[in-house]
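What you see is the complex with one protein chain gone and the rest in place.
Moving on, here comes chain A:
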Amino acid sequence: MVTKREETQLKELENQVDNGGGGAWEYLCLVRKLKVRRSEKVLKHGSSILNDPGKRSALGPDEWTLYEQVAVAAMDCQCLDVAQNCIKVLQRKFPDSKRVGRLEALLLEANGLWGEAEEAYAILLEDNPLDQAIHKRRVAITKALGKPSLAIELLSKYLELFMADHAAWRELAEIYLSLQMYKQAAFCYEELILSQPTVPLYHLAYADVLYTIGGLENLISARKYYAATIDLTGGKNTRALLGICLCASAISQLSKGRNKEDRDATAAAPELHSLAAAAIEKEYKQKAPAKLQLISSALRSLKL
């Protein structure tokens, strides 16, 4: 997960390098640090450093890290011969290395040789049963084979061992969502909120899932989590503001026909709805005035 500031920094560096302004190595380091997927750029700029003996030797011991980074990027771009070459270099430098072994198995994956890749990982796991990256590659293979239930099984087992791996919880949530297993996805977000309560993304995702499951209780809960997101983002998250409006509309529809006390309880904070709507309109007025009429009309239709 990347913050807006990090994303901007990355984009600036990317533009600079793309336009011949230098800074390729800094860009590649940033991509590694942020763990983002920019395989085409990494392949292009990484290769240009590796193919230049002067630039390569200037890297010192970081040269090998770059070979590894370019190998993975090349596989992502289906440039398997480039990947193979990088791996050969690393094999020569680090014979019998487990880390290089992982790259070799990854290349098998990239070639679609799932059985062989699975075997390679199994062998690597014998000596390193707690290698997180390998466990996750096994999940990736099940996803590539279109076996989401198996992916869920493997990932759940993984999380029993490594329950602090937030990225894995998010991945599991997303697999559940793709199968429309909303309650299970909700559980994952609950775990994430418990361990990282100040990350707005999890509150937002949880709210979205609760709203999707539906029912009055869940809608009231969803509203709370949208509110938490607004709190954590200083009111700047459009999705959360819209979520409040959607909740208000859905809650009022569901509470029609209930007695007055029930309705009052659920209508707690009617100002929340108007405040959210006003905040959305203000944002559109400032940043997307051409769409202001559209969003105002949409918000009005939610008030009915």
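Everything that follows uses one rule, which is that contacts are C-beta pairs under 8 Å (C-beta built on N, C-alpha and C of every residue); 3 or more make two chains touch, one makes a residue touch a chain; residues count from 1.
In this text, contacts and distances are computed from a predicted model.
> One chain of this complex is not shown here; going by its UniProt record, which of these names is it: "MPN domain-containing protein", "Phospholipid-transporting ATPase", "Exostosin-2" or "Bushy growth protein"?
Choosing among "MPN domain-containing protein", "Phospholipid-transporting ATPase", "Exostosin-2" or "Bushy growth protein", the correct UniProt name is "MPN domain-containing protein".
> Of the residues A:95, A:115, A:146 or A:234, I need the one that contacts the missing chain.
Final answer for the missing-chain contact: A:146.
> So one chain is hidden, and I want to know which residue out of A:33, A:287 or A:303 touches that hidden chain in the complete assembly.
A:287
> Just name the one of A:134, A:188 or A:246 that touches the chain not displayed here.
Counting the whole complex, the residue in contact with the absent chain is A:246.
> For chain A, which residues reach the chain that was dropped from this view?
Residues of chain A in contact with the hidden chain: 37, 144, 146, 174, 177-180, 182, 205, 207-209, 211-212, 214, 238-239, 242-243, 246, 283-284, 287-288, 290-291, 294-295, 297-298, 301-302.
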